[in-house]
Every structure is written in structure tokens, then in C-alpha cells.
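Note that one protein chain of the assembly has been removed; the remaining protein chains are unaltered in position.
This part shows subunit A:
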Amino acid sequence: MEKSIKFEKDLNLEATELRLGLPGTKESEKQTPSAIKSNKRVLPDMSEECGYEDNSNVSHVKKCDQEVAPPAKAQVVGWPPVRSYRKNCFQAKKMEAETTGMYVKVSMDGAPYLRKIDLKVYKGYPELLKALEDMFKFSVGKYSEREGYNGSEFVPTYEDKDGDWMLVGDVPWDMFISSCKRMRIMKGSEARGLGCAV
């Protein structure tokens, strides 16, 4: 008896078994009989969950795949029992997080080519500036409302909707990402004109 069990293990029958379900899902995750009963109330529409209609962005699709459960788990009306108001609040947040990215060009004085970044990925200025620092291998100095960026010859700027070149960090983040058309990391003497301490 033991011999045959060992033999089966070596064959790795489990991996080659034909089953319904995504690869990687285990037997224990299958529904119990009483749960299967709930299938009659399955909601076919999962699009509210993660904007499935808009699949153009690859990373967006990947994110959805991670969040959506394997098909074996049915979507049941009114379950889990959460008030619609709460669901609507969180749906709004989800939608905000998952709409397509906001790519802007970023140029750096002296660099041979430009880069593009997705502003939606960052939650605020600190994250954005850190990402720029990493990308272009420079340091941005300390920001203050009064003096702009102190302690570095590099200054992050952006072109807004009106075509003006603005210092990154002055306006609230939400306002920034909706008005920023592109960015430029200015260097050296040119940077001084933008309100840095003289």
C-alpha cells in the first residue's frame, strides 16, 4: 500500500489532474454543497468591481486579476451584508484608484533623453520627488513654502495648463496632478529665477 502511494506522489498526479478551476487553486477551496446552492443567485456583472471594460493598461489588468477571486467563488446578491452607502463610498475610492494612468514627460537638463511617469501612481509630493530622484540620480533639496527648494542645484518644475512653468509643490497634490502637463528638472543658474532664495 505504502509503495503505491509513494509512486503516486512521484508522478505528481495532482499537478496533471484535470479539474474545473484556475491552475493553482486547491481542492480545499472548492465550495461545500450548501454554498453551491447559492449559485442560483449569482450576479454576472463583476464590472463594478474593477472596471473590467477598460483593459487597455496592462498593469491595470494585472491588478484586477489579483483582486478578483477565482471563478469558483460565486458573487451573491447582498452578501457580504454591507450597507449600500458604504459600498458606494468604497466603490468611488476603488474607481479613483483604478482609472487609467496620467503619464507626463519628464525632462532633465543635461540628460540625453526624456522619461515618462504616471502621476496617478503617487499619493503625494514626497513619493513623486523620491521617484524622480531615483530615476534621474539626483537630489532635490528641502522644500519650503517661502523659499522653494534649498540645498540642491536641481529644481523640479512643471508646465501647467496655462503654459506657465511652476515650482512643483506649491499647490495641493490633487490640483497639481490635474494641471500638470509635463515636468522639467531645472539645473544650475536657470533655476534661480523661480523664487529660490537669492
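Assorted remarks:
FYI, contacts are C-beta pairs under 8 Å (C-beta built on N, C-alpha and C of every residue); 3 or more make two chains touch, one makes a residue touch a chain; residues count from 1.
Basically, contacts and distances are computed from a predicted model.
Name of the non-displayed chain as stated in its UniProt record, restricted to "Transport inhibitor response 1-like protein", "COP9 signalosome complex subunit 5", "F-box domain-containing protein" or "Aspartate aminotransferase": "F-box domain-containing protein". Touch with the chain omitted from the figure is made, among A:125, A:138 or A:165, by A:125.
Among A:141, A:156 or A:169, only A:169 touches the chain that is left out of the view.
For the options A:83, A:137 or A:161, the residue in contact with the chain missing from this view is A:83. Considering the complete assembly, subunit A touches the hidden chain via residues 31-32, 34-35, 37-38, 40-41, 43, 46, 48-49, 67-69, 73, 75-87, 89-91, 93, 123-126, 142-145, 169, 171-174, 176.
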